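Shown here: the complex without one of its protein chains, the others still in place.
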Amino acid sequence: MKQMVIANHLADGFVVFLGPDDRWCRWIGEGRVLEDPAEAEAALATAKRHEADNVVVDPTLIEVTIDEAGLPRPVEIREAIRAFGPTTGAGSGGNAFSDVVGR
Amino acid sequence: MYRYDEFDHRLVAERIAQFRRQVRRRLAGEITEDQFKPLRLKNGVYLQLHAYMLRVNVPYGTLSSRQLRKFAHIARTYDRGFGHFTTRQNIQYHWIRLEQVPDILEELASVEITTIQSSGNCVRNITSDQYAGVARDELADPRVYCELLRQYSVLHPEFSYLPRKFKIAVTGSPNDRAAVAVHDIGLRMHRNAAGETGFEVLVGGGLGRTPYIAHTIRDWVAPEDLLAYVESILRIYNIYGRRDNIHKARIKIIVNQLGIDRYRELVEEDFAASKDTPRPELPPDEIDRIAAFFAPPPYEALDDITDELDALAAGDARFARWLRHNVAPHKQPGYAIVNVTLKAPGAVPGDITAEQMDALADLADEYSFGELRVNHRQNLVLPYVRQRDLHTVWSKLDALVLATPNLNLLSDVISCPGLDYCALANARSLPVARDISARFVDVDRLAAIGPVTINVSGCMNACGHHHVGNIGILGVDKRGKEFFQLTLGGSSDRNAALGDRLGPGLAQEEVPDAIEAIVDRYLELREEGERFLDTYRRVGIEPFKEAVYGVAEERAIA
Partner (left out) sequence: MTGLVRNGELVEDRFVDASGAEALPESGAVIVGLEQWQAHRDALLLRGEPLGIKLRSDQMPQAIAGDIEHFDVIALEFPKFRDGRAYSYARLLRERYGYKKELRAVGEVLLEQLHFMLRCGFDAFEIRDPDPLGAYRAALSDYTVWYQPTGDGRPTAMQLRRQRLQQHG
């Protein structure tokens, strides 16, 4: 099962993914895909240290699949919406990413 | 409308300074998220799916053009260019950064707007009738008491840590547009036998997981006793309300558990005992002082111009439709109440852009004595429009896409933000709302269908008030897929009722067809003058069940 670590940035609340070098990125495409449970647990532990350091809030592991274009897509709809923005689209202030997932 | 004096300004400034310190301490790690969360909630700051959300009070739904311009400025400067009006006369911003919140609060304070207690386990924004002060059927302007209750409830030392949130609504009209029967405390102004104006007090109403219609705790409370009586209700709730289970912590639960008679006994005992102790008195001169802020604007002496309006309408079908549906009769001759619908086909209910807000503020200045209202169906109101300005106002609203003539009609859908924004949701409510409003575009057909309320909630917390929609839609999550359960027959008016479950959940694509089927069945069955709700109350749920699920047909085939 492939996973990623998702969280919200403390200061601005934006959704972020744990990326390479343990930095946080806003675009899921730049985040680190975790291939096995051990790697996932280690990444989560890192994320929790960042939470204790007041960088992020509430880091969790989410399941993803990789699509044909190589882009990770969260399996759960809630996480997909967090990754790609509201499905109601840019007209309602959805971020640009919402075009990716569509309806 | 109410204007702050130095005391109000100072309290708000002190509150913002305190929150600024709390944010700084949180960002520096001096307090944890667990310690910070209740502090930020009491300032209306939620952490949602995408960002922080800020909920801003519009006290009892009354808004000045200056305040609306500030909302536009906030949307442009700190958010993504839009705001969202809720079902409780609040505006929400969904893309806020925590580090900017103290600055936003200061900007709002400069126009006498706050986010104080817009969330948290305390008394929330006091809501009221959007037609207060201008409705023909009004007995007295409820906003006077809303303002008194607002001040009374802000940073109350005894009631800042209630078992759960607490919502109070006030109506001054026998046609209750404030839905008092589904609030924790509902106040209905009326006259006693001696002709004095006072309050029928209701307690224990509410929606959410376990919806209840409120009970009358007292038929009559005199205005000077109102705050003290409310204090006793709050005290008994604070002491007896359940704190063991967050889903059982509202006052409606304890009122129904103890029974209204026992709850009343406890409240009356406390109210009697509090007479000789410091309690919030409301002397008549204080009531008068506040009432002066809500005096009518400087109306011109005008006549009703019905004939002229009819002639205009006869020549302009689009104006005619708007006039018929969105304009309500005004107490003052020659004037009208204009409803500004945020419900264009396919729009997100309640959303409004910064440009629309600025333009609407200008319209309010020119045509409505600089004042607007927020209603409970995610629409706005221009409360003081001269009838002779109606055509001009309509054409300007039309150019702003704020004149969809569907007030209280089928496509005037209410929706919570749902899973597209909200961390509590199970399903997306906005696409359903948009699908319905995109399907029902033909205004003549909408008019033929007549008044019917549709309310969509994305989870059992029922922020879309689906329980009291004539047609209620509740989004649920079944094994990772979104389904929508329909209810029929809800209403939040004088004969408030909760909707009845129609049947098994439907997939998102099936909902508009189901609504069509329900509406068609209603049109088949209705008798002269019956609204949807009336027909439903007469024929019951079975005909609609058959229409949507085709059970009778299945039975016939089998």
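Residue numbering begins at 1 within each chain, and the chains themselves are lettered A and B in the order written.
Here, a residue touches a chain if its C-beta (ideal position, glycine included) is under 8 Å from a C-beta of that chain, and two chains touch if they have at least 3 such contacts.
Everything numeric in this text was worked out from a predicted model, so none of it was measured.
K.L.:
Could you run through the displayed chains and say which ones the absent chain touches?
P.N.:
Hidden chain contacts in the full assembly come out as B.
K.L.:
Given that one chain is not shown, which residue among B:Q48, B:N238 or B:S415 touches it?
P.N.:
B:N238
K.L.:
Have a look at B:V23, B:I104 or B:L162 and name the one touching the chain we're not showing.
P.N.:
That would be B:L162, which touches the missing chain.
K.L.:
Of the residues listed, B:R66, B:H190 or B:R279, which one is in contact with the missing chain?
P.N.:
Answer from the full complex: B:R279 touches the omitted chain.
K.L.:
Mind pulling the chain B residues that touch the left-out chain?
P.N.:
Chain B touches the chain not shown through residues 5, 7-8, 10-11, 14-15, 17-18, 22, 35, 38-39, 121, 151-152, 154-163, 235, 238-239, 243, 273-274, 277-280, 285-286, 289.
Here is the rule we use: only the chains that are shown with their structure count from here on.
K.L.:
Touching chain B in the complex: which residues of chain A?
P.N.:
8, 10-15, 53-54, 57-58, 76-78, 81-82, 85-88, 91-95, 103
K.L.:
Name, in rising order, each residue of chain B that touches chain A in their complex.
P.N.:
Listed in rising order, the residues are 26-29, 33, 47-52, 79-82, 94-99, 348, 351, 419-421, 425, 428, 430-431, 434, 480, 482.
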